[in-house]
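One protein chain is absent from this view; the other protein chains keep their places.
Coming up: chain A.
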Amino acid sequence: MTSTGLGLRDRVTRLVEAATTPLLPRDYLDLFIPLRSGADLRGKVVAKRHETADAVTVVIKPGRGWREHVPGQYIRIGVDVDGVRQWRAYSVTSDRAATDGTISICVKAIPDGKVSTHVVRELQPGTVVQLDQATGEFTLPAQRPAKALFVTAGSGITPVMGMLRNHLDELPDAVLVHSAPTADDVVFGPELRAMAASGRLRLVERHTERDGFLKPAELADLVPDLHERTTWACGPAGLLEALEEHWAAEGIADQLLIEQFRPRVLVTGEGGSVTYNKTGTTVESDGATPILDAAEEAGLIMPSGCRMGICYGCVLPLREGAVRDIRNGELTVAAPGDGVLVQTCISAAAGACDIDH
């Protein structure tokens, strides 16, 4: 664009802003075209289909600002549950070759889970949800591995499904060991079995109600050439921990990549009152509740991301006080003026705290 063109555009923008002050033009545009480019990223739910009794695939048409994702990555979605905006992370499962411009995620309902239960049971096609661009390191390298192993359990299949749908043909030798209570509980079961039937994937299904939980030692029998493989694992914390230990013991820790859906909570802090200096709010927080959750519960708008300690989207300065990392019990203490940066999603109060927010 020429410089005069830019100048004209700027002037028009300024004029429209002068006509809408104190609101912005976008506050009015959002009423009519919420998915336009330049708007906050949002998406419209276009379809929902059941994968198992308690897991659904949600097909979303993202707004114009959506940038491509890399299979294996996750997005954050903001859904209003009982009128309250809740943000959660979900892996993108869709095939990028789909040309209708949609993406999909697969959500498994967790008993008493606020967002997952809502998405599975209540969310209606047509609803507009808030979105964030895809992010995450749990992806395939550009140089595809000659031999790949995927170890998943339950909803942990989702990021791997994203990789398989998009890149299975680029993987000369891929094995998937997946655990679920029964054959019917296997999310994407028919599709995985079809991939296996076509000879492109070796699928090992473990039905834990009959066979018990998978032990890492058994993996060596199921996949004898485990040492030669790069492994991607996603599932419950217990499984991932066991795999990490096993891979470390075998001296191949660098060949294992894991994706975790929840922080492993080790300890609880002492609790205390947390004050947010800019809003003047004080919240009583117990030692098991992350500062992030306690603040949101009190109606504060907090920065957040993965909500499990990996993305640093929730970091705020601790002006004074002490917090404990609920994953490992580590204590962080700030003297007045320190402004130590803490991750609020995995930090619980360990005494009175003053947060710069």
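The criterion applied here is as follows: contacts are C-beta pairs under 8 Å (C-beta built on N, C-alpha and C of every residue); 3 or more make two chains touch, one makes a residue touch a chain; residues count from 1.
In this text, contacts and distances are computed from a predicted model.
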{"item": "Chain not displayed: protein name in its UniProt record (\"Tryptophan synthase beta chain\", \"ABC transporter permease\", \"Nitrogenase component 1 type Oxidoreductase\" or \"Linoleoyl-CoA desaturase\")", "value": "\"Linoleoyl-CoA desaturase\""}
{"item": "Candidate in contact with the missing chain, chosen from A:Y28, A:F213 or A:Y312", "value": "A:Y28"}
{"item": "Among A:V84, A:A98, A:A197 or A:A288, residue touching the chain not depicted", "value": "A:V84"}
{"item": "Contacts of chain A with the absent chain, listed as residue ranges", "value": "15, 18-23, 27-28, 31, 80, 82-86, 279, 296, 299-301"}
